[in-house]
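All protein chains but one are shown at their positions in the complex.
And now, subunit A:
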Amino acid sequence: MSVVVEGARKEFRARRGARVMALDGVDLEAKPGELLVIVGPSGSGKSTLLRVIAGLEPLDAGRVLIDDRDVTGVPAGRRDVALVFQEAALFPHLGVAANIGIGERARGTRRRDVESRVREVARVLDIEPLLTRMPTELSGGERQRVALARAMIRSPRVCLLDEPLASVDTELRLRMRGEIRAVQRSLGVPMVHVTHDQVEAMAMGDRVAVMAQGRVLQCDIPAEVYARPATTAVARTFGPLPMNLLPAVDGVVTGVRPERVRVNRSGAGRAGTVAAVEPAGEECLVRVDDVLARVPMADAPHPGEQVVVTWRPEDEHHFDAETGARR
């Protein structure tokens, strides 16, 4: 079971006539059993891509294949796709059990059969006590679990998640990452997960597709995207901290991760003044002129201090100043 998107193009006309390329030639594949995370800033086209796969948005050009079958013209309801919405999209007038079972009811399954399926899925996700409640009586995390149950109940060919953890608090988000992974493994189907959270993308994805302005800039395993970003845009956006990109010299932009920058009181390197120091637990973020560095709290300099920043030559990344592409 797999999902393939080929040459996807989608143009929106904004209110005042301006055209926006939501998808500008996107090629992407989610392999069988894979969790593919699509990450990018808002307006990058990642949600549109998800809606295109679900069949909620028609393409201007290109095609979508699910299990090697061209479903480009197939309506959403016959693609056998499960979609978990941001904010869960629970039906406020229905109880939790009815919310989980509504898809089965929509497809014409008998009420009694749906009830036993609902109990089964609720047991797996450990939300049985919630079944008799109304959506307004649930916390953010519980709502998302119910939404996951609704996706699981149909054994879909593909599972799509649209920022499911955006409205969940930090502690629960950590736990739910694991739950989503578990659901995905138990379903054994490709899961496409859209998020703007870089950390979440790194933590969860088997592979990560970084999107900006309607294009996929890079698609690879998270470690590789982090170690070898394909463009300056990926370098700036992917990872816990944006990569330092130094002014171009002879058409080449040099980049270095803040984690690899060392701040010394003396010695060789770029001399500069400490502009700001932000404590971040065991470590702190130090801005020296235009270079960001992450150093142990014990070595933290004071704002205004004269320091020297250095890094090893092998920690440097080089990009073309014109195109932004990696060299």
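The definition used in the following text is that contacts are C-beta pairs under 8 Å (C-beta built on N, C-alpha and C of every residue); 3 or more make two chains touch, one makes a residue touch a chain; residues count from 1.
In this text, contacts and distances are computed from a predicted model.
Chain not shown in the complex: UniProt lists it as "Multiple sugar transport system permease protein", one of "(2Fe-2S)-binding protein", "Multiple sugar transport system permease protein", "ATP synthase subunit a" or "NAD(P)/FAD-dependent oxidoreductase". Within the full complex, the residue among A:V114, A:L148 or A:A235 touching the omitted chain is A:V114.
The hidden chain makes contact, of the residues A:M134, A:V199, A:L241 or A:V308, with A:M134. Among A:G62, A:G95 or A:G324, the one in contact with the hidden chain is A:G95. Although one chain is not drawn, its touching partners on subunit A can still be listed: residues 54-56, 75-79, 81-83, 85-87, 89, 91-95, 97-98, 101-103, 105-107, 111, 114-115, 118, 134, 154.
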